[in-house]
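The other protein chains are all here in position, but one chain of the complex has been omitted.
Up next, chain A:
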Amino acid sequence: MMVYSENQRKSFDETTISADMYQVLSEQGDLLSSLDGKIDDSLMLHMYEKMLLVRLFDRKSVNLQRQGRMGTYAPFEGQEASQVGSALALSPGDWMFPTYRDHAAAIVHGQDLYRIFLYWMGHVEGSICPEGKRIMPPCVPIATQMVHAVGTAWASKRKGEKTASIAYFGDGATSEGDFHEALNFAGVFKTPTIFFCQNNGYAISVPFEKQSASKTIAQRAAAYDIPGIRVDGNDIFAVYLMVKEAVERGLRGEGPTLIEAITFRYGAHTTADDPKKYRDQETLSQEWREKRDPLARLQKLLQKRGIWNEKLEEQWLAQMNEQIDLHLEKAERYPKADPVGMFEHVYAEMPWNIREQQEECRSFFKKDVKIS
């Protein structure tokens, strides 16, 4: 049985990975350029803590799905630096358009953990974000949210607000028409939009070289005459600095930026997917974990700088697990979904047909109703 082709095995080989890729933190945990005045020790620690938190959250979610306590879930382990680094570069009021794999970004931007649990537990309230935040529900179709991020940024610009919009998407999304339309619109109207692509090498099973003849995604930016940047998506400093620059550029009125962050999802596309079917899962994920893990390499640097030790890590783990458990408890204790509530919020004012169907539905949930 052929599990994967030779071509697929080569996907994401060393040359593809390193082609013109901006990197600050080497795989060995060494700084390749100075971070003076850009990232200080306390921000480094903050970055590490956030990555640790979301990794624990992700693993917890996969386990919950396995235990039948949650529905299908899309894990992101391996992509923490891309998501946490990009989200930390934003201001609290910036608009965020995540996909179904970007909970880490949403968490860092202020989404509550229990909401994300609720979303994957199938609650209609799972996409509500904290008051005043602009964290959109995870986009389920591919690339369609990219044009929304053009629109919100365009409105901010028209209103004279210093607010950027960031759209998250994967390598597969770059084949969609909406990818093109979004980049083109943003270029024409110079909207402060950051198109943040996590190129993890696979759109479910299809490797990037089957997705496109382009060597890189960043190079597509040239066609729209906007900046296109390729960063090491497992290097949180590189991601953070490039997104920050892109936000600043946007707010100066210089338009959008396309960022391609090279990363890898260690696990399956979703809990319903088996990556062994289409790639040499064990070798690949082991290779990425050992060579390029986003947490491990930052941990090495922190250790060298004397601001990390195992005791500290244990403390964090304990605190974070507790925090996650509290949110899980909140999600699991969340009031049982009221089917009648599903009729709300289709329109600002409920039309007669929905109102009557709501009554019809309600009548089936009244215990004393007998069907004669």
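As a convention for this text, a residue touches a chain if its C-beta (ideal position, glycine included) is under 8 Å from a C-beta of that chain, and two chains touch if they have at least 3 such contacts; residues count from 1.
Here is the rule we go by: contacts and distances are computed from a predicted model.
Its record in UniProt calls the unshown chain "Pyruvate dehydrogenase", which is the match among "Regulatory protein", "Pyruvate dehydrogenase", "ABC transporter permease" or "NitT/TauT family transport system ATP-binding protein". Shown as candidates are A:P92, A:P141, A:G253 or A:P339; the residue that touches the absent chain is A:P141. Across A:G37, A:G68, A:G177 or A:G306, the residue that sits in touch with the chain not pictured is A:G177.
Only one of A:S61, A:Q111 or A:T152 touches the chain withheld from this view, namely A:T152. For chain A, the list of residues touching the undisplayed chain reads 95, 124-125, 127-129, 136-137, 140-141, 144-156, 158-159, 165, 177-178, 180-182, 184-185, 188-189, 344-348, 351-354.
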